[in-house]
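Yeah, one chain of the complex is gone here, protein chain that is, but the others are all in their spots.
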Amino acid sequence: MSIETIFFFETVVSGLMTGVMYALVALGFVLIFKASGLVNFAQGVMALFAALALYDFISPDGWVYALFGFTFPVWAGIILTIGVMIILAWLIERLMLQHLVKQEPIILFMASIGLAFVLEGVGDILFGSDVKPLDIGIPQGAWDWAFDHGFYVEKLDLYAAAVAAVLVTVLAVFFHSTRIGRALRAVADDHQAALSVGINLRTIWVIVWSVAGVVALVAGIMWGSKSGVQFSLSLIALKALPVLILGGFTSVPGAIIGGLIIGVGETLAAVYVGPYVGGAIENWFAYMLALVFLFFRPQGLFGERIIERV
Amino acid sequence: MIYRETGQFKATYDADQAIFPIAQDRWFVWAVMAVAFLVIPFVIDDYWAAAVFLPLLTYGLAALGLNLLTGYCGQVSLGTGAFLAVGAFSTFKLVTMFPEMNFIVVVLLSGCVTAAVGVVFGLPSGRIKGFYLAVATLAAQFFLVWLFNKVGWFFNYSPTGQITMPPVSVFGFEITGPSATPAASYLFCLTFVVVFALLAKNIVRGRIGREWMAIRDMDIAAELIGIRPLRAKLTAFAVSSFYIGVAGSLYFAVWLGAAEPTDTFGIDQSFLVLFMIIVGGLGSVLGSFLGAAFITLMPIVLKNTMVGGLGMEVVTAKHVEISLIGVLIVFILIVEPHGFARLWQIAKEKLRKWPFPY
Partner (left out) sequence: MILKRMFGTLAAALVAAPLMVSSVSAYELVMPSLDYRTGPYAPNGIPWANGYTDYLTMLNERDGGINGVPIKNVPCETAYNTKQGVECYENVKDTEPSRALMVEPRSTGITYQLIPKASEDEIPIHSMGYGRTSAANGEVFEWIFNFPVTYWDGAAGILKYIGDQEGGLDNLSGKKIALVHHNSAYGKEPIPTLEAAAEKFDYELLLLAVDPPGQEQGATWLQVRREQPDWVIMYGWGVMNQVAIQEAVSIRYPMDHFIGIWWSGSENDVLPAGMAADGYLSAAFHAAGDDFPLHDDIKKYVYDKGLSQGERDRIGEVLYNRGLINAVYSTEAIRTAMEIHGTNEVTPAMVRDGFESLKITEERFKELGLPGFTYPIEITCANHAGPRKVGIQQWDAEAKEWTLITDFYDTMNDIVDPLIEKDSMEYAEENGITPRDCS
């Protein structure tokens, strides 16, 4: 294979990996949208919040150490952070969601931006705004074996892909084979019908937001390992939006496949088209790509068909 | 007791169809106009102009523009930041290419350019609906900002891509540039805002406005009664973008004086303006301005009370401010999802019956 061909494959692989990272964020959006019809812009801030909390549990810089003089091992930190996210989900349901039932989607969207502000402010007050180098032992850097053979692939990305695969499998099993999962799907199908067969909508919401919190934690760990945990992490939500329109807001496989398409598309464009038009085209290219797909399927690749009646 | 329409008889259709059919409303509006035109120009200083009134007016106009599209025609757009940029860059190019052109004409032309761009990016609305359309307008947002950042012609090949507004005078008064008096800049913007607010009020009461509202309420039904959806949507995009373009022109030329595409016209501007119309009230001209007032003044009031009044640390105050704004937004959406405009309506209803509610 010529150098150029190898490089082309490198670009595709790197794009796929980037796509996985986007999909991790998009996944949280899909879960919440399915259950409560809300495009949760706060998902990015939730990822930041979760990563900050985790950092504080496991690092000697955190305030757990400052208060009690010890830190938790990584696994305990993760479990505790999941606990924090569950409490957060419960609070959000109590204070916000239950009061916003039956509102227009745009109102819900705006409310989630409001929520993002709150979490951002509270996160800053609680954890401070320094860059926190999060290291939970995920190896980073080029994969040596492949690199020696002239092929570059990032280890962290490989782990992210593996984690994403596990996550999606677990979620699929959870949705299909557990009682709660079935209730969830019922809620996603039709709120009223679900209520009428005795499903407690509010409990379901808390569960879904908790699961989204866990997904946010995973995304936070992966993105945070790369750049350190800091405020900018919250802006990854913007990266998830084109993935969502492409994949459809209601589909978990859509989020994954949408992420992969966007990732590969924008990386290829940036590498092969970017230099000719002056670079930095990733951002708008992702949206344009999504827009092109929308012309053929206005509800996204895997979204539910919109049926309109007069 | 004071506010009631009993006894106000109307003898002509014209009187019946007036924008403010109730006399008290008319007086109120005239009083506000009198204060805005005759009192504020004499007391305004640099701080109040730069921090309060110019933001209020320019954002108010942008919010009004977005409200025409989102509130009246039901098409959600997140491209406001980019359309502001189109207005701003058109102004910059026109002013630097034709320095003799009257600045009022420049502003209006900038609006027209933006309207044309808006129509192009409104085309997907023929096929894509709802939130999918909102995210599709983000494509416009990112693409246009990238374009203004990359193509040297737009910023006259300045080494950094910054654009700076040269001083411009209208009727002998300097209104842009650092030596313009706050009163002149303020009055210039105010005139535009008042004229266009009046125009908007009339557009939405007329045939076009009714078409828009029909599309918003149910586009299929509207189509059945003979409204062409794409045409209605595109007119909405055009008019809305025109407004936003004019706002962008004032925003850059009069208020800021210098701009940089990524920072000044970013995605956060789009969200900010959308916030204004949601908090102010979708489908209400007054609401656009109430929302703009709330979103621009809230941080300043919070900051001044917390730092100046309560003596809080600046940083803590900022963090608390961000959280509080978030809480307030959620709170308002929960208490009154139809925004301040609806509260205003309720207040008027109550006032009619006061002091003897039945």
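Per-chain residue numbering starts at 1, and chain names A and B are given in the order in which the chains are listed.
One rule holds in what follows: a residue touches a chain if its C-beta (ideal position, glycine included) is under 8 Å from a C-beta of that chain, and two chains touch if they have at least 3 such contacts.
Model, not experiment: these values are computed from the prediction.
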{"item": "Residue among B:K10, B:R26, B:R231 or B:K350 that touches the chain left out of view", "value": "B:K350"}
{"item": "Sole residue of B:V170, B:L230 or B:I300 that reaches the chain not shown, by the stated touch rule", "value": "B:I300"}
{"item": "Among A:G37, A:P105, A:G181 or A:G228, residue touching the chain not depicted", "value": "A:G228"}
{"item": "Positions on chain A contacted by the hidden chain, ascending", "value": "7, 10-11, 14-15, 17-18, 21, 124, 129-131, 133-135, 140-142, 147, 152, 154, 156, 223, 226-228, 230-233, 235-236, 239, 266-267, 270-271, 274-275, 278-280, 282-283"}
{"item": "Contacts of chain B with the absent chain, listed as residue ranges", "value": "46-47, 50-51, 55, 146, 149, 159-162, 164, 166-167, 177-179, 256-258, 260, 262-264, 297, 300-301, 303-305, 308-309, 313-315, 317-319, 322, 340, 343-344, 347, 350"}
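Here is the rule we use: only the chains that are shown with their structure count from here on.
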{"item": "Chain B-touching residues of chain A, taken from the complex the two chains share", "value": "39, 95-96, 99-100, 103-107, 109-111, 113-122, 124-125, 238, 241-242, 244-245, 249, 277-278, 280-281, 283-284, 287-288, 290-291, 294-295, 298-300, 306, 308-310"}
{"item": "Residues of chain B touching chain A in the complex", "value": "70, 76, 124, 127-132, 135-136, 138-139, 141-143, 146, 149-150, 218, 220-221, 224, 267, 271, 274-275, 278, 282, 316, 319-330, 333-334, 337"}
